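Each remark here refers to the structure printed beneath this line.
Every protein chain except one is present and positioned as in the full complex.
In order of appearance the chains are A, B and C, and numbering begins at 1 in each one.
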Amino acid sequence: MARPKVVSLTEAIGQINDGDMLTFGGFTVWRRPMAAIYELIRQKKRNLHLVEVNGGTHDDMLVGAGCVGIWESSWCGHELYGKFGSNLARRIEKGEILYEDWAHIHILNRLTAGAKGLPFLPTYSAMGCDMLNPENDNLGKAGLRNGSNPHIGKHKYMMYKEPFTDSEIVLVPAANPDWCITHVQMAGNEGTVRVEGLKFSDQEVIKASKHNIIITEQIVPEEYLRREPTRNMLPGYLVDYIVELPWGAHPTGLYGVHEPDGEFIADFFKATRTQEGFDQWAEEWIFGVKDFQEYLNKLGISRLESLRANPALGYSSTMKRGSR
Amino acid sequence: MARPKVVSLTEAIGQINDGDMLTFGGFTVWRRPMAAIYELIRQKKRNLHLVEVNGGTHDDMLVGAGCVGIWESSWCGHELYGKFGSNLARRIEKGEILYEDWAHIHILNRLTAGAKGLPFLPTYSAMGCDMLNPENDNLGKAGLRNGSNPHIGKHKYMMYKEPFTDSEIVLVPAANPDWCITHVQMAGNEGTVRVEGLKFSDQEVIKASKHNIIITEQIVPEEYLRREPTRNMLPGYLVDYIVELPWGAHPTGLYGVHEPDGEFIADFFKATRTQEGFDQWAEEWIFGVKDFQEYLNKLGISRLESLRANPALGYSSTMKRGSR
Amino acid sequence: MESKKGYSKPGEFKPMDLLACAAAREVKDGEIVFAGTGLPMLAIMVAQHTQAPTAVCIYESGSIDGRPIDLPTSVADARCSYQAAVADGLTDVFGQLQSGKVDLAYLGGAEVDLYGNVNCTFMGGPTGKRLTGSGGNSDIHSLAKRSVLIMPQLGQKRRFVERVSYITSPGWKIPHWPDKEWVPKQQVYGPAFNGGPAAVISDMGVYRFDEQGEMYLDTVHPGFTPEECRENCSFELNIARCQGETLTPTYEELDLLYQVIDPEGIIMK
Partner (left out) sequence: MESKKGYSKPGEFKPMDLLACAAAREVKDGEIVFAGTGLPMLAIMVAQHTQAPTAVCIYESGSIDGRPIDLPTSVADARCSYQAAVADGLTDVFGQLQSGKVDLAYLGGAEVDLYGNVNCTFMGGPTGKRLTGSGGNSDIHSLAKRSVLIMPQLGQKRRFVERVSYITSPGWKIPHWPDKEWVPKQQVYGPAFNGGPAAVISDMGVYRFDEQGEMYLDTVHPGFTPEECRENCSFELNIARCQGETLTPTYEELDLLYQVIDPEGIIMK
């Protein structure tokens, strides 16, 4: 099928199974598919395997809600709005979650290899670092590198003495998530996708994934996007489902549309210092609202409008940010 | 130095030494730096080592003029304007040039590896094909894989049984040309480069190269290009020299600016069926004119104007192309 | 004139028309198709106008799903990008190819053999006549699920051979380097195996490949006999499985070719 289906968020997220491997478009607290994160939690997905170029508020929410069995990434935090991912940190410290740490290039390469149909890609990054310490192969130590899980390979990585310059280099295995969920500014009615601003590693993670859900601020006529094909990121045949959902990236930021809601994320971070705190937060903001529409109503129009970007700048020119 | 120098074509090409490894931006008969090709020939460069994702009219000219010692690429032809690169074919048939044949992905990977600071990249392409037949390692057979030439590695390629899925895969070595010359539509006065239309493999070959010459239709204010940084291809610090030279891609095509001059290329192809034919052609069009300005005068305004693109389409809507 | 869906009669079409239309029929709706310059472009466009309206065409220069209103004359032609979904570059489209996203590829070649190996580098091997070289021919044949080769044949039996003199692109049986043992493609490509040649379409017939990966005549073009097809091969072509005649171009297809897709007469002169 060369064209995606336009569906509701509930329907799209309903396709995802417990145990699936997931990744997301965006970068730290920018352009994350937050409405989909809330819906994954509402649908009580369990034992998800996250493989993320970098994490952020969205990862930490899924972990706090008990949706995640395995977390693999280079980072989890909230940028300036919170020191680290508290839910993830707590579960790691208590041994309640399986995880693998990677350098940024490692995990980018893993997904890029997946996108290109390659079994691995090489890099010189992070040689001599503890992500590559054989003692820190956590999935291996848990006995999961025995072929029983199709998402977990035989080796975390391999050192390779390559034959061209005789250097030692790190080979990291491909990752092919079952699903990637990405929030974008625009998708055409036949599925062409445009991202405004930085593309981060969206192309790589989307192409690596077996299925894709694109959540878009707006569905626009194909013809409009196709006037400038050099500005588009994806053709429609790489997309399985399209969901039209304005503000669906809140509380993360969306270039040219709205700022991250730093206060909201900071409040979340404070709440997550204990599991009870997170549970209360989730009760209020996820389980306590019927759907994303009700969540937006609860936030209220003036809060949302205070985040809106100035079109000449791509960000808000009125938001109070500092102490002066 | 973070900013390029704006220089004349003569000065830029004057930096290139005999024996240097060169590559070019563009694709077959599109967006090739033809003015630079003429100037390389006029300056009688010798023993150049071309490493090209794909060749075209420009390669065949350099070969005909005796500038090329080694040719490595996946293809040389003139698209519909000529069946193959006649000068190259003749020298290959007579054993007058060293060459290595590659598949498109192989040579793209070689330059991408160079761009990323990697010693190799893997691919599954063209396994079982004669480009990978050990008997066709021509540089090896010529004794050039002995370390004496810094541009020629120990191995043409290596088959590798990779440890993640136990598949056999081809590893191709990085290529890092001394120079890449690229023709573009726009460069800013601090060197930011924008390409309109398809980017082909320009980013890869430019980033792989130690030095870069950008030939631009026009130099524009930096601020103009920086209004839309997602549309730009390169920052200025990757560029050594900028040359402003409208029509500098003639007779190849330039998206949004002008068509390829198919008749000119077809005439060239006809002339190149013999070395004498090429020599006469070169006498008329290269040595017979003082510089590119005189070449354009010789072509004449009406010929050039007949190639001009319609801005709504990116190509000419008036040019006669077929039999009807 | 007959109804537009009706098949034209001998004399109402040229050999090249049938070549393009027979090729077009290989596309299924919704497929992702990688095409080269010339007849392959015409074939995918005919298919998009008929049975495969949502088929997507990719060119190796980087344009994806262009909707040209004027026929491109090369895969990097500005016309390819008109109303395209994406216009980026080689890394994008070759990456998609290698990851198995391409259902069908249309290519040409100078020489084809019993196993569907293709030569577009040297006629007569490395000491013979030099051609253009691979371009993307090798990559696309290596990695697409199905490939269709479009080749002239009549009076050119040296183009249909038992073994090509230089393997630019892999067929169903290829050497394993460095030991040179001839083995099935799947054995060489392992987990990267996506498929191989599905058909060769010439000006005389449509050829397919059997369970052993060997070429046979599937249908013969009107005006030729299976024996003539065999006589225009340098090897002993299997004609035993021939199903009959290739369907001629419909009037609609001819109209598309000459009036809609190539009204300028660039390829369809």
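The working rule: a contact is a pair of C-beta atoms (placed from the backbone, for glycine too) under 8 Å apart; a residue touches a chain by one contact, two chains touch by 3 or more.
These numbers were taken from a predicted model, which means no experiment stands behind them.
Note on the chain not shown: across the whole complex it touches A, B. Only one of B:77, B:122, B:236 or B:251 touches the chain withheld from this view, namely B:236.
When the omitted chain is restored, the residue from A:51, A:65, A:103 or A:193 that touches it is A:103. Here the missing chain is touched by one residue of A:33, A:64 or A:77, and it is A:77. Across A:19, A:163, A:256 or A:277, the single residue that touches the chain missing here is A:256.
Remark: the omitted chain is touched by one listed residue; of B:226, B:270 or B:298 this is B:226. In the full complex, subunit B touches the hidden chain at residues 1-3, 114-119, 188, 190, 192, 203, 207, 223, 225-227, 229-230, 232-238.
Residues of subunit A that touch the chain left out of view are 27-30, 53-54, 73-77, 79-80, 83-85, 88-90, 92-93, 101-105, 108, 112, 123-134, 136, 159, 165-169, 197-204, 253, 255-256, 259, 262, 309, 313-315, 317, 321-324.
Heads up, the rule we're going with is that only the chains that are shown with their structure count from here on.
Averaged Cα coordinates give subunit A a centre that lies 41 Å from the centre of subunit C. Spacing of subunit B relative to subunit C, judged by their CA centroids, is 28 angstrom. Residues of subunit A in contact with at least two other chains: 117-119, 230. The set of subunit C residues that touch two or more partner chains comprises 63, 81, 87-88, 98, 143, 191-192.
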